[in-house]
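If you scroll down you'll find the structure; I have some questions about it.
For this view, one protein chain was removed and the others were kept in their places.
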Amino acid sequence: MAIFTNKTQIRVRYAETDKMGYCYHANYIAYFEVGRAECLRDLGMSYREMEDTGILMPVTEMSVKYLKPAFYDEVLSVRTTITQVPSVRMFFDYEITNDKMELITQASSTLVFMNAQTRRPMPPPKRLLKALDPVAV
Amino acid sequence: MAIFTNKTQIRVRYAETDKMGYCYHANYIAYFEVGRAECLRDLGMSYREMEDTGILMPVTEMSVKYLKPAFYDEVLSVRTTITQVPSVRMFFDYEITNDKMELITQASSTLVFMNAQTRRPMPPPKRLLKALDPVAV
Amino acid sequence: MAIFTNKTQIRVRYAETDKMGYCYHANYIAYFEVGRAECLRDLGMSYREMEDTGILMPVTEMSVKYLKPAFYDEVLSVRTTITQVPSVRMFFDYEITNDKMELITQASSTLVFMNAQTRRPMPPPKRLLKALDPVAV
Partner (left out) sequence: MAIFTNKTQIRVRYAETDKMGYCYHANYIAYFEVGRAECLRDLGMSYREMEDTGILMPVTEMSVKYLKPAFYDEVLSVRTTITQVPSVRMFFDYEITNDKMELITQASSTLVFMNAQTRRPMPPPKRLLKALDPVAV
């Protein structure tokens, strides 16, 4: 179940293609990161701001299904979904569609909130929780 | 069960670090590709050669567990394992250990054999099957 | 002297930062490529289209001055300038400014028009010449 969704557009760069003529599969991982960043920005707390307040969010799990290739210069839509209120962990789902509206990639990832100083797990910032669940917090 | 294993060493480049001070998580995906290439080379059929004979191997699934970070200039060991004789699909497992011998990443991926001309799935090259299963083929 | 100019905005991705906390210097090269692509699109002939008609444009020279660093999540402005009507070679100049309007990078590059089949140099497409110099062609 989605509790928050962001949709961002990314154009495939020449740098991101490979000799197969496809967008190289590792580059989607960076696209997902852009999706997360825009999702958090929409929630009123950019990831840059989060790092500036001493919270890092390393990725601990990532799984991707590549359904169809993406090509140079295509404008992809990255739909990033938050499926539950985060605790120490935060989950994101992703769907990428191409400019023909075909679903080409599905993915999900787990991140942890980490104290930048101690490099230990920590609870999510109150402001983020409030943005995601205005009633409960 | 492993039917073939390759171990390759990769040193983390500065280009691959991020502002967290870690090896950026998408770069492991390229390390796995290097692992696969060395694995196939060991089997007597390099991936370059495979493409030269008209066979592409796009990745269709990838899942990664990031257990510990990797750092700049560390020499990582990528252990790539083939777990079964391939059909149209080929499965690879990966384990990365750092220079303290700690397991830092576990992953698995699915690839398909694809005709470069038609971009349709196809059976694996006989030579590869023979290398993996000298008796059965 | 500028005969055509395009201005494009690019946000620095986390993937593009390094452990120094800066945008890694090789990534600007990909930003310049985005600038060129948008410049050509503005001229009515996208680089994708050019490749589709059998013309490749490899880079043969590139020089960059890094004046100030760029940081994660900054929105950079890439100004791409065509300084002369191309022959077999095409020249582009670049200036990147950060969101404080500071000039952070200056660069120039040379590309050649290359026949995709023969991989030999060739003259630029008429359509591009016409777009750049409506009178002369």
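In this document, chain identifiers A, B and C correspond to the written order of the chains, with residue numbering beginning at 1 in each.
Heads up, the rule we're going with is that contacts are C-beta pairs under 8 Å (C-beta built on N, C-alpha and C of every residue); 3 or more make two chains touch, one makes a residue touch a chain.
As the structure is a prediction and not an experimental result, all values here were calculated from the model.
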item: Given B:F4, B:Y47 or B:F91, the one touching the chain that is not displayed; value: B:Y47
item: Candidates A:D18, A:D42 or A:D93 - the one touching the absent chain; value: A:D18
item: Touching residues (missing chain, whole complex) on chain C; value: 19-20, 22, 25-27, 29-30, 33, 51, 56, 58-67, 69
item: Residues from chain A at the interface with the omitted partner, ascending; value: 14-15, 17-19, 21, 24, 26, 72
item: Contact footprint on chain B, counting only the chain that is left out; value: 11, 13-15, 29-30, 33-34, 37, 46-48, 51, 72-73
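The working rule: only the chains that are shown with their structure count from here on.
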item: Taking each chain's C-alpha mean as its centre, the one farthest from chain A; value: C
item: Between chain B and chain C, centroid-to-centroid distance (C-alpha), Å; value: 34
item: Centre-of-Cα separation between chain B and chain A, whole angstrom; value: 24
item: Chain C, residues touching no fewer than two other chains; value: 14-15, 72
